[in-house]
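Coming up: chain A.
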Amino acid sequence: MSVVEIQGVSKEFKGGTVALQDIDLQIEQGEFVSLIGPSGCGKSTLLRVIGDLIEPSRGAVTVNGKSARQARQDHDYGIVFQDAVLYNWRTVAKNVALPLELAGWSRERRQARVEEMLDLVELRGFADHHPWQLSGGMQQRVSIARALSFDPALLLMDEPFGALDEMTRERMNAELLRIWEASKSTVVFVTHSIAEAVFLSTRIVVMSVRPGRISKVIPVDLAQPRGTATREEPRFFELATEVREALHLGGHVEVPA
Partner candidate 1 sequence: MTASIGRRSAEWLPALGVLVAMIGLWEGLVKALHVKRFLLPAPDAIWRAFASNQSLLWRAGWWTFQEAFGGFAIGCIAGILLAVVVARFDLLGHALMPYAIAANAVPIVAFAPITNAWFNPLDKSSKMAIAAVLCFFPVFVNVVRGLRSVKPQQLELMRSYAVGELTVFRLVRVPTALPYLFTALRVASVLAMIGAIVGEYYGGSLDSLGANIEQDASLFQFERAWAEIVIACIFGIGFYLAVAAAERFATRWQPRIETSGS
Partner candidate 2 sequence: MASVAVERPAERGVGVKRVGSRGVLLLVVLGVLWGVWEGFRAIGIHYGLTRPFTVDATSMPHIHDMFKALFERPNAEGPLLIVTLLEAAAFTAKEAALGFAMGSVGGFAIGALLAHSRMLQRGFLPYVVASQTVPILAIAPMVVIWFTNPNSTFHVTAWVAVAILASYLTFFPVAIATLRGLQATDHRAVELMRSYAANRWTVLWKLRFPTALPYLFSALKISATASIVGAIIGESPTSIAGGLGGAILNFAQFYSFQPQNLWATNIVAAALGIAFFLVVVGAERLVLRHAPENVA
C-alpha cells in the first residue's frame, strides 16, 4: 500500500487560475520525494492537497489508505513550513510538545518524547529557551522536531530551508537525511533548489507551470548514506543536469536565492 496516492487531482482557484491539472502520483513507504518547479507550478498547493489544507477541485487523494481528511484527523502527517511558525509565547520544549498536548498525551510521556526529539535535532540544551532566542536554522530544527514528535508516517515539508543561507542549508540537509533515516518516515519535500532536491531525494518530481502538472519524474540513485562527498560525485552533477534540463523544458528556471 502506498503512503500517498494521488489520482487525477486538479485544483482551480476562484478567478479561474488552474494551479494543478491531472496530477497522478504514488509515494511509497520510506521514500523521500521532492517536488521541484518554478514559482506558480502548484508544488506548494499539491503539498497542501496531500495534507487536506486545500481541497482539490477534482480527483482523489489517499494517505495511508484513508481519505486525506481522515488522515489529517488521525494525525497521520507532520508539516514544516518555510517559516518555523513557532509560538513565541511557548518555550522550545512546549512548542515541540504542542501536537502531543492536542493528542492528549500525559505529561510524563510528553516530557520523555520532547527530550528524545530535542536530542534528535541536537537542541538538547535549548528546551527552556524561547523561539526568538534561537537562530533561523535552530528554529527550523524545532519545527522539524515538532512535526516528528508524534511519530507520523508522513512528513510534509514546504521549502523548509528556503530562508536559510547556503551553508546552514547544506548542514540542515545533512541533518534532515540523518533524521529521515533514524525515523524511517516518508517525506514529501517542496523546494526550488536543484542541488537540495538531488542531494536529499530518492525521487524528484519536476513540475511545470501554467497549468501546474508533472513534467518528469527522476529517480535518484545516489548511494546512501549521503554526505559532503556526495555533492562532489560525477553522478550528482549528471542528475542535477537532468533536473535542470527537465525544468527548462517545462518553462524557465528560477534561480535559487
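Miscellaneous remarks
As a working rule, a contact is a pair of C-beta atoms (placed from the backbone, for glycine too) under 8 Å apart; a residue touches a chain by one contact, two chains touch by 3 or more; residues count from 1.
Inclusion criterion for the candidates: all candidates are chains of the complex that A comes from, given by their letters.
Predicted, not measured: the structure shown is a model, and the values here were computed from it.
Applying the touch definition to chain A and the options 1 or 2 in this complex singles out candidate 1. For chain A in complex with candidate 1, the residues that touch the partner chain are 48, 51, 53, 72-73, 75, 77-79, 81, 83, 85, 87-91, 98-99, 102, 130, 132.
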